[in-house]
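A single protein chain has been omitted; all remaining protein chains appear in their positions.
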Amino acid sequence: MLHAEVKSETLKKLVDIVGTIVDEVKLNIGSDGINLKAVDPAHVAMVHLELTKNAFDSYEAQETELGLNLSKLEQFLKLSSSDEMVKIDHIEDENRLVLEVDKITQKMPLLDTAGMTDPNVPQLDLPIHLVIEGKHLLKGVKASQNISDHIALTAGPDGFDMFSEEDEDLVRLSLSKDDIKELDAPEEVRSLFALDYFSSMIKSVSGDTLIQLELGRDYPVKLEFDFAEGNGHVRFLLAPRIETS
Amino acid sequence: MLHAEVKSETLKKLVDIVGTIVDEVKLNIGSDGINLKAVDPAHVAMVHLELTKNAFDSYEAQETELGLNLSKLEQFLKLSSSDEMVKIDHIEDENRLVLEVDKITQKMPLLDTAGMTDPNVPQLDLPIHLVIEGKHLLKGVKASQNISDHIALTAGPDGFDMFSEEDEDLVRLSLSKDDIKELDAPEEVRSLFALDYFSSMIKSVSGDTLIQLELGRDYPVKLEFDFAEGNGHVRFLLAPRIETS
Partner (left out) sequence: MLHAEVKSETLKKLVDIVGTIVDEVKLNIGSDGINLKAVDPAHVAMVHLELTKNAFDSYEAQETELGLNLSKLEQFLKLSSSDEMVKIDHIEDENRLVLEVDKITQKMPLLDTAGMTDPNVPQLDLPIHLVIEGKHLLKGVKASQNISDHIALTAGPDGFDMFSEEDEDLVRLSLSKDDIKELDAPEEVRSLFALDYFSSMIKSVSGDTLIQLELGRDYPVKLEFDFAEGNGHVRFLLAPRIETS
């Protein structure tokens, strides 16, 4: 059972974040809020998103699972402005979601969740931890996209670097300790990532979003940030590429 | 003979409205203004447009017919801003139109109107009459486009509905009596229409344009509105689709 009201922009953000990884997702509905875990078809990136009931204007729910087509939800949300209120109702016997905004009502069939299991999120003990503003990640990715399909992330006691090279072209965004909000990097580490995945993961963040990064040596990167005024939280995990040069 | 001056935006609106139905059109020029009647190639939609001489800054004309290519006129109008004045002259012996705006003069050959007869506009006695703001129609159409190629219009004593369904998806925009400017609907009627045609007919209206709708049971819809500060008037007629389910 789910009966809730939430600002359109909160759902838009959820779709933006999760839609970079998968098209269809299973939402786990609980009495305190919703969460989801999804892995992309190539098993390279994983997302874990939580949205507490405080993100909603009203929220009544019993534990259940909803199989959601994110494109359909995105299309529906385009009918509303960011601060309009969306009403959500789950009609259990029809397995359909009823969405209402302003004068519009849409009934949407839900997907069968039988084959949609939550992926296991691996427990990683990553030695490097830092917090930086979204604008730096966005700019570093844009610079790397000009020349390469890969991006290397490097962190150490002196700062954080995003680096790409291809033939004789190379580009680097360098953040010194002063450009970084928090830096806990006792040793120097570096890992290489597929640029399209990494750029997808950050494309929903705004310039002033604070992003937590956890890194190791040739290890996955963990990237976390809040949304929905702190009532939503998202964790991305991205597997590294093997350095061939 | 035609010798006239008119604001660019008035001609742009005419092209917007008629261009959704046909690419080439015969303008009937009279001493009191111009009018045109056109039907789309599939004979599903019809437009009847009138523009009185008051819509023009200056207007001198004798009865004649002009065969117009709307795309060429649209391209010319893009050279001007909305409130610039366009001079129109018909050079009869060349059968060309001379258009002038600012420092630009364009001579445009006219089409042979011999084979372009005015379609007969059927006289329909439609039982339901209502007036609503353009914004509702625009939103209802946008919602329907997310899921279907068809749209059902329903009106009755309680209000007006735009409804589409496809497989298990369905979407509805519901206007209660209070959302409707005028409602004269003694009985409940419903007709189904091709969504691409219906959306074309309304795509030139702005959110606050008042639109007159006339409806029957499985009957054509008539849609009328003013433009050019009330000096222009347009009537669309759209044939219904047969409900197959």
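In this document, chain identifiers A and B correspond to the written order of the chains, with residue numbering beginning at 1 in each.
To be clear about the criterion, a contact is a pair of C-beta atoms (placed from the backbone, for glycine too) under 8 Å apart; a residue touches a chain by one contact, two chains touch by 3 or more.
What you are looking at is a predicted structure, and each value in this text was computed from that prediction instead of being measured.
Of the listed residues A:Glu74, A:Asp179, A:Asp196 or A:Glu224, the one in contact with the hidden chain in the full complex is A:Asp179.
Interface note for the absent chain: among B:His3, B:Lys53 or B:Arg96, the touching residue is B:Arg96.
In the complete complex, the residue from B:Phe76, B:Phe160, B:Phe193 or B:Phe227 that touches the missing chain is B:Phe76. One chain is missing from the display, and on chain B it is touched by residues 72, 75-76, 78-79, 96, 102-109. If you put the missing chain back, the residues of chain A touching it would be 136, 139-140, 142-143, 146-147, 167-175, 179.
The rule is short, and it goes like this: only the chains that are shown with their structure count from here on.
With each centre defined as the average position of its C-alpha atoms, the distance from chain A to chain B rounds to 45 Å.
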